[in-house]
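My structure is below; once you've seen it, I'll send some questions.
Only one protein chain is missing from this complex, and each of the others stays in its spot.
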């Protein structure tokens, strides 16, 4: 596996397990800085939070945009955490690059080749989510766009695929972990929140992903999930997250990894 | 159904059936102008041809770009046909708008909401393809982005979805036709070429789509399919297309429609 | 294509199109004989009706069993129609064989190899439905069980597969028609009722299947659909069926076939 350098202090290597956590969307300063401080206390070093949100319907909350990025920046100042946030539009890329430590390509843009080509020209590490309609081989092909200008600081994220099963929002495909490890050199981060769709299924999917050999998790956590402006049903409370964090730590310990 | 106005002379209404044909990619002047003249002779009024190509792998042919648009323009001058071509990148939109009569949003960009928002601000008719991992309801939601600034000159295209069946490239979902007709006012154009994957399956899928109530077809036709730079296996020869055109004409005649 | 001999008077050959119609379940004499007379008047020669019903839940109506077979027999006596009905259980096979002209293997038994082996030993023609979770290649493999003792009077039925799309009950895969025609010698009958799930989608799917090259249709028709004991939503009225019959006749006429 390649060594993914996130910041000067933070690198993801074979013997580490990366925990990324934070709310679906950045909503206001109290929310994002508050939850960041809690997460940092637990041991989390990378904060997620959406400023530009890909929403199925145009009348859903679309994110705070640059204001959201500024709030993420304050959360970083307050905690020292690294920031990951999604870029949806090539025109926003310079802005995202300025604020983020890791650039996220969302599931719906996993084959947005124009975006991938432009992101390939910058130097920050990139987390590439699998399109929910894409095969593992297509995900790997998309990563070849990202690396075409020499940036190999790439992480994959499996976040569930579309299947006929409707009792969860998507079907988490944990077999993608060993297949990606066999075919590529990039780490695989499991997102258990989006396939779960409801928070009570997040823990089993997170645990399953960790034990199946994932290199990290990205989990949605909100100080008050029921008031969230997006994905309210699937976000964990801080308390739920802390319980889960302890269990995941034990699982990855068995596999010889330590949490970062 | 809304009346989709394509050009001053060409409108798609309830009693019409729109045939769109042309090569997957614009390759050179002889190819595109040559095939356009043949198609026009058969009765086709809208020419397709890709200048910017969304390709799974970065080392596949990516299209001729603006040169391709110029060649499309010459084919229009030579035949009087309207031109449809795909926009992949918001930065190319002004260029595409300048050359195209219909703007195509490809399957992999069906939920590229940044692109949809920007396309919504221009006035040309838009053909929105269904993402191969998207439900009909998501396709409808995407069309709401397109119409948010008042442009209702929208056509849907069903082009096959991802299923477990691998004997064709995608599974053409003809039930999307009545479902879309029930839930929206926009016409539905069937693309039989991409789900077929090989040219011998194109005719049955085209016929099936027409009889199931589609408002048009978009078919890949190449003067010499075996030499095509993309999608070689699935493109029809001009002769194959002409045979198919005659059969489709009879099918839609039964349904009370005339070909445009 | 093989010539499938159904009765002394009725054979399905390349230039014919077989219409099978009737209620989901046999319910009582008035229902089955009544609808049979109507269908015969329209021109239908094969009557469908379930006596043993595969139901997802044990408390759903399970069919009339042998009494249902006797009622089907009366409908045959009253109209001269051939009878098709489903066998679910190897122990019922002798009984089904006695009453039916065509033996149906349902979707959920498409890989019930014990049943297939036993059905292969009898001489009646067999309609083998595709399992909704099965590939075309698996369907072909199942037909090899049926033919292992020399019975080649086999018809396939495509009836929709499981996909992520939920706006219809199943996704009708019309590309299975050319694929099966290419790989096997058996005719393909499209069942538009089960994928539709509701009766207003039956017509477009039936038309699409016929135009895509199917060799026949099997359609659920009930004298009073709203009172049906199973599949109430998807059955056509006699009037709806008659309208559809006329349209299908025109479609298959274009393809050079006559209705039987």
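Per-chain residue numbering starts at 1, and chain names A, B and C are given in the order in which the chains are listed.
The definition used in the following text is that a contact is a pair of C-beta atoms (placed from the backbone, for glycine too) under 8 Å apart; a residue touches a chain by one contact, two chains touch by 3 or more.
Since the model is a prediction, treat every value here as computed from it, not as a measurement.
Enquirer: With the missing chain put back, one of A:5, A:200 or A:227 would touch it. Which one?
Expert: A:200
Enquirer: Check each of C:9, C:30, C:67 or C:89 against the chain that is not shown and name the one that touches it.
Expert: C:89
Enquirer: Would you mind spotting which of C:41, C:74, C:123 or C:144 touches the chain that isn't drawn?
Expert: Checking each option in C:41, C:74, C:123 or C:144, the one touching the absent chain turns out to be C:144.
Enquirer: Using the touch definition from the top, which of A:73, A:122 or A:168 touches the missing chain?
Expert: That would be A:168, which touches the missing chain.
Enquirer: I need the residue numbers on chain B that touch the omitted chain, in ascending order.
Expert: With respect to the unshown chain, the touching residues of chain B are 162-164, 166.
Enquirer: What residues on chain C make contact with the chain left out of this view?
Expert: So the residues of chain C touching the missing chain come out as 54-59, 88-92, 108-109, 111-114, 117, 131-134, 138, 141-142, 144-145, 148, 161-162.
Enquirer: Write the list of chain A residues that the hidden chain touches.
Expert: Per the touch rule, chain A residues meeting the hidden chain are 133, 135-137, 161-168, 171-179, 182, 195-196, 200-201, 204-205, 207-213, 247, 250-251, 254.
Going forward, only the chains that are shown with their structure count from here on.
Enquirer: Identify the chains in contact with chain A as well as chain B, in label order.
Expert: Intersection of chain A and chain B contact lists gives C.
Enquirer: To test your reading of the model: what rotation angle superimposes chain A on chain C by C-alpha positions, in degrees to the nearest 5?
Expert: Roughly 180 degrees of rotation.
Enquirer: Of all chains present, which has the mean Cα position farthest from that of chain C?
Expert: A
Enquirer: As a test of whether you follow the contact definition, which chain pair has the most C-beta contact pairs?
Expert: B-C
Enquirer: At the place where copies chain B and chain C touch, is the share of residue numbers found on both sides over half (same) or under half (different)?
Expert: same
Enquirer: Taking each chain's centre as the mean of its CA atoms, how far is chain B from chain C in angstrom?
Expert: 35
Enquirer: Could you please state the distance in Å, as a whole number, between where the Cα atoms of chain A are centred and where those of chain C are centred?
Expert: 49
Enquirer: At which residue positions does chain C touch at least two other chains?
Expert: 162-164, 166
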